[in-house]
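With one protein chain withheld, the remaining protein chains of the complex are depicted in position.
On to chain A.
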Amino acid sequence: MSQTSEQRLAVKLPGLNLKNPVMPASGCFAFGDNRYAEMFDLNQLGAIIIKAATLEPRVGNPMPRIAEVPGGVLNAVGLQNPGVDVILKEKLPQLKAKYPELPVIANVAGTQEADYAETARRLSDSGMVDALELNISCPNVKQGGMQFGTDPVSAQAVTAAVKKVSRVPVYVKLSPNVTDIVAIAQAAAAGGADGLSMINTLLGMRLDLKTRQPVLANGTGGLSGPAIKSIAVRMIYQVSQKVDLPIIAMGGISNAEDILEMFMAGASAVAIGTAIFHDPLVFPKVIADLPQKMTDFNIESLSGLIAEVRSQRNEN
């Protein structure tokens, strides 16, 4: 192989020059201020996607918020966060002070267009984030969230509103809870999105046989983990046929093979959420495993793989 292993893993997306494509998914790694950070150096990550920020603080849903299904997890955290101002004053400066070189993607959530735009404006003006991930796909809040991500007209409008005020690239995070994911992806593109992020969790539910009531206090929750990987692969594959935007892929990734599968589906970078809970060292592990796995499957570099996959998509 002619390329160094660093060159082999590097990927370039709007606003993001990443030494490798691997990052923690929003909501599964707080603001980097968790105990995983004691177990490995976060500087190894390609980037970090922080927990959702909303204009006002949010307490989130009542307990219990976590349930389990075979191969997956249901969560109904409900976007608990201290609000964008505390994030800007405390969380982001702490993260930047510890890891000045680590690219940061801020996840933005809201209940209406105006507060999405204002939250996005404050985050992008801060100079502390490299890109925004527009969360129009959270299934765990009554207002806003997924309602923007399941209707092409609202999806385009909120994307355009955020694009108008953001100084950094905007990745729109899509909901899998739709009949036609391509239509929403096209709407985000029409709204001016610089990239897509997919997928958020699938709406699910579990009942307790003893109480005959839902296990989660919120009733329903969002399904994540290996159980949803094939859905993510299918949706990324479909979207990359029709929309020319780079995709940050997530949904059930737990090893280097899963990452390569996402790239073959059409991804340009990946995020890992639920798998961290099972394997606290999943990040250093997959980053270390990638070069050998790439060699096993005759992949010289990830950027080469992205170009190859995208050129095939365009021919179709």
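One rule holds for everything that comes next: contacts are C-beta pairs under 8 Å (C-beta built on N, C-alpha and C of every residue); 3 or more make two chains touch, one makes a residue touch a chain; residues count from 1.
FYI, contacts and distances are computed from a predicted model.
Taken from the listed names "Regulator of SigK", "Peptide ABC transporter ATPase", "Dihydroorotate oxidase, electron transfer subunit" or "ABC-2 type transport system ATP-binding protein", the protein name that UniProt assigns to the chain not shown is "Dihydroorotate oxidase, electron transfer subunit". Within the set A:Gln44, A:Gln80 or A:Gln112, the residue that contacts the chain not displayed is A:Gln80.
Seen from chain A, the chain kept out of the figure touches residues 27-30, 33-36, 38-39, 51, 59-60, 62-68, 70-73, 75, 77, 80, 225-226, 274-281.
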